[in-house]
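Yeah, one chain of the complex is gone here, protein chain that is, but the others are all in their spots.
Labels for the chains are A, B and C, by order of writing; each one numbers its residues from 1.
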């Protein structure tokens, strides 16, 4: 199985992105799994285009995108992406869309086509907190998940796709004054590898 | 410097106590630091007596007690213990005091005599979330902190004492349905060792 | 403008439903607005059927459904309903579906066709906390919102529909030991009337 695994670069004033740090360390958890790793810019449009190009090039069986969801306590597997961009902060190129669709001709929402519940169960069985999330937000993460699923629906009928959000890592929250949950990078890696195992 | 380091056994239906697990792994972070480790029962009275006996026997320079504060996002260094026992759940011997003082002739509260702010800064500098806490609750943890400080005030004028609360570890929260923060055991150990360094 | 306004009866062990209590008191905020009020059972299927019948009978311009979202701090206007029923507790007739679609032939999600942002702004301008929500959950509330939008898409092209979640009222949280936000019934009513004004 060929898996295209993506993560974003740092954004919103952070100097690291735990998704990107995890991506570096993740190893294929099974001999028949090939991981193609791609770091994408935290930019509306450009992130989806980068993943689309990689999909055309590598023809993966699965596209799994990883992003940071600061403030969450668990690794969360997203259920649905929505056709809405509404940014509270600018992306890494200064874009800040409001009330715009990701694709004007897209459906309101697309469900993940990955086994969301099985992935959550697998992470939890590894002793790591996990949950389903029913909203990937309205920033670049949701835009990428939506874009990938849009392209899958239109061009790649044999590819499955989905998104996983990871919490902050401790080095990020250690300087915050407001109580904010985090998860060790080692546990992010172990949790994500556990999720890969059930794809 | 001789440091008596204590942790509680599991309570409240949990099968592990992260404080106890951390205690096993903590190593003296400086050559002139001697650690005396003691696991105490999560029992009103008995826990304080066990630590008192160890204080008499070992005459430590510092008593640092460690306990679990499930739900917190950071290692928290306690500022004050209060002369009040008011238990929402029974302790490990079935005691559940309500509105009782720890020591009838004690002050309303005793401040930690450890460098609370320095300990927090040291843990944060190690990249691990930490904060001061102004309440150790009204269960066995606060009772032990209060008891140790009471004995210090009455019998051990040259000993310093305090309490640190640690979050759940991921294996505990991975089975909870409500979003609950946790911290990796490795980070608890590193954070506590960083705090020891500034005693 | 004819508005069909619905609310659920109490569920999950509660003896009141703040949505139902608010429905009783809401008054049309404009002379050209006619409110048709309907209490629906907190039951999968039956709730949607009841609203469908009322839509056939009254041919409303707008269907606005109101439900309780215990734990939220604000009146939240839902952006999207999803084609998924996954119940953590049984509904009021003992049904507890898992991983089932609301309608097998429905889209993955349907956006609210009400002016979500304007409604939020109107409630806030009335001095009452409000926010957009991007998940109505996977219980009966989401099912009803999805069902109404499904019927609108298939049968009622000139009708607009959406859903608003309200927090607990204080009488519900006054007996809870865990800190839980609430909002006064009077503020729910005022907030909902402010939202109606911009439909």
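We take it that a residue touches a chain if its C-beta (ideal position, glycine included) is under 8 Å from a C-beta of that chain, and two chains touch if they have at least 3 such contacts.
Note that this is a predicted model, so its numbers are computed, not measured.
Asks: Touched by the hidden chain, which of the shown chains?
Replies: B, C
Asks: Using the definition of touch stated at the top, determine which of C:31, C:94 or C:179 touches the missing chain.
Replies: Reading the full complex, the residue touching the unseen chain is C:179.
Asks: From the list C:23, C:107 or C:130, pick the residue that touches the absent chain.
Replies: C:130
Asks: Just name the one of B:3, B:51, B:65 or B:84 that touches the chain not displayed here.
Replies: Answer from the full complex: B:84 touches the omitted chain.
Asks: Give me the chain B residues in contact with the hidden chain, please.
Replies: Residues touching the hidden chain, for chain B, are 79-80, 82-84, 99, 107-111, 117, 134-135, 137-138.
Asks: Please identify, in ascending order, the residues of chain C that touch the omitted chain?
Replies: Counting only chain C, the missing chain is touched by 72-74, 123-124, 126-131, 170-171, 173-176, 179-184, 186-187.
Note that only the chains that are shown with their structure count from here on.
Asks: Taking all residue numbers at the chain A/chain C interface, are over half used by both copies (same) or under half (different)?
Replies: Same residues, largely: of all residue numbers at this interface, over half are found in both copies.
Asks: For chain B and chain C, let me know how many angstrom lie between their CA-based centres, rounded off.
Replies: From the centre of chain B to the centre of chain C is 46 Å.
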